[in-house]
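Pasting in a structure now, in structure tokens, and then I'll have a few things to ask.
Omission of a single protein chain aside, the complex is shown with its protein chains in their original locations.
Let's turn to chain A:
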Amino acid sequence: MLALDIRNINKKYEDFQLKDVSFQLEKGYIMGFIGANGAGKTTTIKSILNLTRIDSGEIRIMDKAMHTHELELKQEIGSAFGDINFYMRNKIKTLTNVIKIFYHNWNDETYYSYLKKFNLNENKKIAELSTGMKVKYRLALALSHGAKLLILDEPTSGLDPVARDNLLDIFQELVEDGEISILFSTHITSDLEKCADYITYIDNGRIINSAEKEEFIDAYRLVNGKAEQLDLIKNDLISYKKNSFGFTGLIHTQDFDPSLDIKSTIPNLEEIMIYCAKKEDAHV
């Protein structure tokens, strides 16, 4: 079953637009949603949650259309945005008591077990929580109302390496029994190298690629050659950088001719993003 099925979303703003954004997330898996700042990650996420109106396209969550089942589906979605805060001066306890009445399936037992697991003290004020604690509090809330799909916008940004690692561990534990699916956006690609099952890459409002992670990476090669070899391969490269030792460039695996005496390696997500973004720049 698809936890999330997005087809041809279009949304036009004055100076930016989402163009035919489509991707699918299988239930029980983690998808990393990557792209540079301003590429359209948050706009896409807001569109999914109907926090912004789309011009056209279809959003289905767990086999139900969002536009006809929004209230019902929102019971099953947990979302968190990096930059939207709660009332800072309230205690966790006070906030939770307000929030829980919106959810039919709220479970106090689950809630307290997550508070304990995440080391959250319900008598603390939101203002006293660290960035990592706030994300965990969001997760605790989502999981306590039985959310099956977690949509998280930059949950790891602003976290130190230890807190990030800790959060990624939690993500993996959550999907372990195959019931919960997670879509999270990030520009810290190392977060995804390990734990994400699928990668969706958006650039300038368009999906460049959405695929199973290893397939995604395997579609590209990073090539390293001598300066005089550049002309042989230049036209096939997505983009390249020159230095005094030669050049480094990114190429689609299918375009790479292994008979050329040029060294190729498997790139990481960051390299793919950097070279693809460089290509966009070249067109402007």
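Methods note: contacts are C-beta pairs under 8 Å (C-beta built on N, C-alpha and C of every residue); 3 or more make two chains touch, one makes a residue touch a chain; residues count from 1.
Just so we're on the same page, contacts and distances are computed from a predicted model.
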item	value
"RNA polymerase subunit sigma-70", "Chemotaxis protein CheA", "NADH-quinone oxidoreductase subunit D" or "GntR family transcriptional regulator" - which is the UniProt name of the missing chain	"GntR family transcriptional regulator"
Full-complex contact with the absent chain, from A:L25, A:I126, A:V175 or A:I202	A:V175
Hidden partner chain, touching residue among A:E72, A:E128 or A:E214	A:E214
Hidden partner chain, touching residue among A:I54, A:A196 or A:L250	A:A196
Chain A residues that touch the omitted chain in the full complex	28-30, 168-169, 172-173, 175-178, 193-198, 212-214, 218, 265-266
